[in-house]
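Have a look at the structure below before the remarks.
Every protein chain of the complex appears in place save one, which is left out.
Letters A, B and C mark the chains in the order given here, with residues in each chain numbered from 1 onward.
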Amino acid sequence: MGILIKGGEVITATDRYTADVYAENGIISHIGTNLDAGEADKVIDATGKLVFPGGIDVHTHLDMPFMGTVTADDIESGHKAAAAGGTTCHIDFVIPERGGSLHEGLDTWFAKAEGKASIDYTYHMCITGWTEQVRKEMPEIVEKGITSFKCFLSYKGALDVNDAELLECYRTAKQAGAIVTLHCENADIVAHNQAQLLADGKTAPRYHYDSRPPEVEGEGTARAINIARMCGCPIYIVHLTCKESLVSVVRARKVGRPVWAETCIQYLVLDSDTCYASEDFEVSKYILSPPLRPAENKDILWDALLDNSLQVVSTDHAPFNYVGQKEMGRDNFCLIPNGLPNIEERLKLLYTHGVATGRMSANKFVEVSATNPAKIFGLWPKKGTIAVGSDADLYVWDPNETTTITQAEQLMATDYSCFDGWEVAGKVVATVRRGEVLYENGQFVGEVGSGQFVPRQPFNPFIYGTQSR
Amino acid sequence: MGILIKGGEVITATDRYTADVYAENGIISHIGTNLDAGEADKVIDATGKLVFPGGIDVHTHLDMPFMGTVTADDIESGHKAAAAGGTTCHIDFVIPERGGSLHEGLDTWFAKAEGKASIDYTYHMCITGWTEQVRKEMPEIVEKGITSFKCFLSYKGALDVNDAELLECYRTAKQAGAIVTLHCENADIVAHNQAQLLADGKTAPRYHYDSRPPEVEGEGTARAINIARMCGCPIYIVHLTCKESLVSVVRARKVGRPVWAETCIQYLVLDSDTCYASEDFEVSKYILSPPLRPAENKDILWDALLDNSLQVVSTDHAPFNYVGQKEMGRDNFCLIPNGLPNIEERLKLLYTHGVATGRMSANKFVEVSATNPAKIFGLWPKKGTIAVGSDADLYVWDPNETTTITQAEQLMATDYSCFDGWEVAGKVVATVRRGEVLYENGQFVGEVGSGQFVPRQPFNPFIYGTQSR
Amino acid sequence: MGILIKGGEVITATDRYTADVYAENGIISHIGTNLDAGEADKVIDATGKLVFPGGIDVHTHLDMPFMGTVTADDIESGHKAAAAGGTTCHIDFVIPERGGSLHEGLDTWFAKAEGKASIDYTYHMCITGWTEQVRKEMPEIVEKGITSFKCFLSYKGALDVNDAELLECYRTAKQAGAIVTLHCENADIVAHNQAQLLADGKTAPRYHYDSRPPEVEGEGTARAINIARMCGCPIYIVHLTCKESLVSVVRARKVGRPVWAETCIQYLVLDSDTCYASEDFEVSKYILSPPLRPAENKDILWDALLDNSLQVVSTDHAPFNYVGQKEMGRDNFCLIPNGLPNIEERLKLLYTHGVATGRMSANKFVEVSATNPAKIFGLWPKKGTIAVGSDADLYVWDPNETTTITQAEQLMATDYSCFDGWEVAGKVVATVRRGEVLYENGQFVGEVGSGQFVPRQPFNPFIYGTQSR
Partner (left out) sequence: MGILIKGGEVITATDRYTADVYAENGIISHIGTNLDAGEADKVIDATGKLVFPGGIDVHTHLDMPFMGTVTADDIESGHKAAAAGGTTCHIDFVIPERGGSLHEGLDTWFAKAEGKASIDYTYHMCITGWTEQVRKEMPEIVEKGITSFKCFLSYKGALDVNDAELLECYRTAKQAGAIVTLHCENADIVAHNQAQLLADGKTAPRYHYDSRPPEVEGEGTARAINIARMCGCPIYIVHLTCKESLVSVVRARKVGRPVWAETCIQYLVLDSDTCYASEDFEVSKYILSPPLRPAENKDILWDALLDNSLQVVSTDHAPFNYVGQKEMGRDNFCLIPNGLPNIEERLKLLYTHGVATGRMSANKFVEVSATNPAKIFGLWPKKGTIAVGSDADLYVWDPNETTTITQAEQLMATDYSCFDGWEVAGKVVATVRRGEVLYENGQFVGEVGSGQFVPRQPFNPFIYGTQSR
């Protein structure tokens, strides 16, 4: 039960060297030169290619009921697409009933994955309302290896918590050894803007942007951080998109507060200037929350990754078909299911627009796509690196080939792609998860159902802590 | 010709895992579980111990003529002491004659090392005066693998260059692919303060501090950075000691300028409040430039390492005996040879006061003591990490033992130690350089003369570049 | 109908000169040397004394129903006390019924002043809930010369508005030519903290502080500013007390946003370390919202006045008797009427602790106590300075006398003073309002009922605007 990846250039967040990598029973056991194939039942020749730690996508939504419909990708299609893109582990979100039990929510999500998983998976637990039951269950959930929560400042009346509830949630999470992740848009103001725009007859998709301008996210981010300061809870801002938010993260980190933040790949390569220019309903394909931002933010976000102000690039993969789903909002942008499909392209786009352009080193690419996600969310050292003793999660990348993204060939279930026809400066040759090949020769070749739930370690400020200062 | 380090916990700037490390011909060839001793002529049992990349000390002065005398350590004693402390490579300074040839200077320094080296070594080339010959020789020196230079804003009339010469030096270095390191104290003002203090009869060692207050270093650092901005040359501030300097480094890095900086271990653990409190001549043992600083700076420097404002901890090892050498300045602090002995204790003190106190992760410890030094100065991936293909430079550290620093047992040649009697939260079990054991069982056991000169790569903003933003 | 103030040293925000000041019909008509007493029916000899513009207190609460009782001072006693302290004009707050008409609220407040006013007065209009009626009435209120509004982020369920309502209020105010003032404490969190403290049996007055820590004010201030940024409305933060809030004001002003802020005299001279040290109920005398802060904030606030980060010193005069009123909260700090009496001492304390200590120039003293208040709130040039054409509002201050504050001698109605026994580095010799002497020889000598409502100019960013950048 072994696999040998021969002759590739192994890249971690720190190192870069040519070596063979051998794994037994899914765990990397040897890294060296001229390793004997030994008991390997599988050998991959990676000569002249790069061997990266498997991507970890800490922000996805598979088989999620949302806005009256369900995401186009379930666990099966989502995992296949992830594998095709080099991602071997993801963190999805359990969204319990508002007022309901966290445990029941978790069970519901476990059931969704049953028999369908091929990459490894775990969850953030959403707090969709504050009750004494929730307070009691939070530490129990941490015991189960779910060591991060999520609160929404947005989605008023549906998922949001008020400021005092947020503070209580922070306190409870901190005591339980968890980190809290946050969707930071001001719920009151978004709801108000929506009503006003609709009242003004502004129903086209592009007005979604006007309902959630950068200042709305900026306010939410400042508030999430300012309230965390009241109890010292470690927090993580999800899908940060713009300088209006970034400024608060930078200031908090400068004085040593335990604040981390991600951006998503779409905010690095798409922008509102281009995608929201028309009144056309096609714009709905690019509708997500927060929306895409003016182009100037792209450089700002890239720079923030380079100077460690942002630590992670995720996807917020939330796929809905154009036909039948996005179309639900034809007469009212508020009814367009929010989100876009991209779990398959995160690493391809980040490599192409980051590493291949010379903007980002290959080490940094690994850091923000695998190592930091693993360290922040308690998956390291099991996941997030290539090292003896770690899971053999990796993908072989050929930087010498050029490929093209097409909707036709994607494994994601959606009827469109935001990146159709975009060139990629490389190719996923093979994706390996715990020593098993999931993807090779352009095909998903893994076993559906082989993906495992990964319980995570409590938040450990010390392991990752040096980066918080 | 192999060596096997068995069962230790290997720590790099990113990773931490238990494995065996095997090296052949001085190069790490295998890392894995249950490695066969194979052709190993040496096996070290590291079970329950830590295996760190060999320390790289980028700021040392061995066999250096200075202020009318010569450092107490020559290459032989200095290297033995370094090895005893876990350091396997250092960067010394070639100090050519003012107005003389850089090549001749280099040859002089090569000669000093001849037959005496046991750890590996390389040099920064000091620019001690600006001539057309120097301008012509700089790229030639880079060709020889000396890819960093040093300029002094201090030591007026002896080693300093004026601002225009500094700018020319920057331009020439940048074009040649080198980085410039800088001693940042305002020469004019130091000289002036010295004269005034002596005129006032203030001759005791402690007045050395008054001749070089923090503002003098702050001014120099600001100037070095402001002039570098005129041509974009990558620079590295040596022995940064205080907030007055740090503020300029932080600002420059914030806007993406190629500026790096080190502090030295003594500034992290000693302070002027304690060491310069008396008029006694014993104070001379602690006289160096810049001097120790008020205690509040210690936390500031530790924090700056943690938030990546500072990237390296070095020593500025410049050892002089108390008897006969420090004493030269009995009647005049200006005549006290500047410097203190510490090449042996850098890693011990950094581990004890950083890692063991919980302030710094073991990964960060490796980053600032080995990996960053190697990456910034073109030694990586040959040096600075534990990875297949890298030199087998490492040391085995037992974090479960407590040892004590004593002058009597040190391998440094000086007749005193600044840390005599200080406890160390661990012990160097063995030090290995290119697969050869240099130190073990409390003894230097290496071969004198086996250390090699290491030509370095040109400055590569891309390899290390992501950390500059 | 003339009054002549002879030989004093006249001080404005810019100037300082010795001259006679003559006013006819309440308006300053001549300033000069050796002015003829002419038709003056009153001459005050100010030789050797200072002549300051009458103080303007932009934050007071007289005859205000609050927390189940009514402030101890009505218009009559409050105005007498103000005059005794050199204040000749104030801005009180109209607090309409939640959900009611602003006009009706204004009429209620007009009625309170009827026949009782002796200094001049005007109002901020509180927005205690958001309705379409309020939106419609806001511009009408501005037409009546009430050109500033107030919103509460605090007092949950009683006076607060939510974030979207706040944004609407900003938009409406801006369009109407008004400025919005804000009480910035997070309502949700204060309410939550109060409940928790009481549940924990922490009922003593000192726990009031714990329910409203600085971070709660910091969050509110950041939010008020971040939401204002969405529409560009000019805003004014009331009773800023601490660095946690100040930082947001400083940042906003640095990039040119129309943000101003006041602190109150008590935050400059009292602190929580001293006043809240005991479990005793006497602490209730110092209970106000926001509470007093740790002592380190005092210097920070003084400095912020000096560097123009704060522009005004007001009182938030909200007087309640200890017996019968403060006592309402004997068993529950939440029931202690918030506020303290100080309308009489603002200028005395600011002069004593600012000017007399050499911390603040006499010009700056005038700027923050009279000129800035008048310019920000549309009272200038009628009020706020000593110049030809301005109302003859002024007071004569003898800096050579030392006086003592005592509860016994105060004109405020409360049964206690926070400053009983404090020394004052000067003495109010006489207070003149529109040419009429209100206070002289230690007695109120004015005519009750002679004070007038002052309609104010719309917010004029240009008049005061240069100071916003």
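Keep this in mind: a residue touches a chain if its C-beta (ideal position, glycine included) is under 8 Å from a C-beta of that chain, and two chains touch if they have at least 3 such contacts.
Here the structure is a predicted model, which is why all the values come from computation and not from measurement.
Student: Based on the whole assembly, the unshown chain contacts which displayed chains?
Tutor: Checking the complete complex, the chain left out touches B, C.
Student: Return the single residue from B:G85, B:P213 or B:P290 that touches the missing chain.
Tutor: Here the residue in touch with the unshown chain is B:P213.
Student: Who touches the missing chain here, B:T47, B:N226 or B:T274?
Tutor: Of the candidates B:T47, B:N226 or B:T274, B:N226 is in touch with the missing chain.
Student: From the list C:P65, C:G115, C:G324 or C:G389, which touches the chain that is not on show?
Tutor: Considering the complete complex, C:G389 is the one touching the chain left out.
Student: Taking the entire complex into account, which one of C:H90, C:K298 or C:K364 touches the absent chain?
Tutor: C:K364
Student: Just the residue numbers, please: which parts of chain C touch the chain that's not shown?
Tutor: 10, 12-19, 22, 29-33, 35, 253-254, 256, 303, 306-308, 358, 360-361, 363-364, 371, 381, 385, 387-390, 462-463, 465-469
Student: On chain B, what residues meet the omitted chain?
Tutor: Touch set of chain B with respect to the missing chain: 162-165, 167-168, 186, 188-189, 191-192, 213, 215-216, 218-219, 222-223, 226-227, 229-230.
The working rule: only the chains that are shown with their structure count from here on.
Student: Here's a test of the contact network: exclude chain A and give the groups of chains still joined by touching.
Tutor: Result with chain A masked: B | C.
Student: Can you work out the whole-Å distance between the CA centroids of chain A and chain C?
Tutor: Those two chain centres are 51 Å apart.
Student: Take the average of all CA coordinates in chain B, do the same for chain C, and state the distance between these two points in whole angstrom.
Tutor: Roughly 59 Å, centre to centre.
Student: Between chain A and chain B, tell me the centre distance in angstrom, where each centre is the average of that chain's C-alpha atoms.
Tutor: 41
Student: Which chain C residues sit where two or more other chains touch them?
Tutor: Nothing qualifies.
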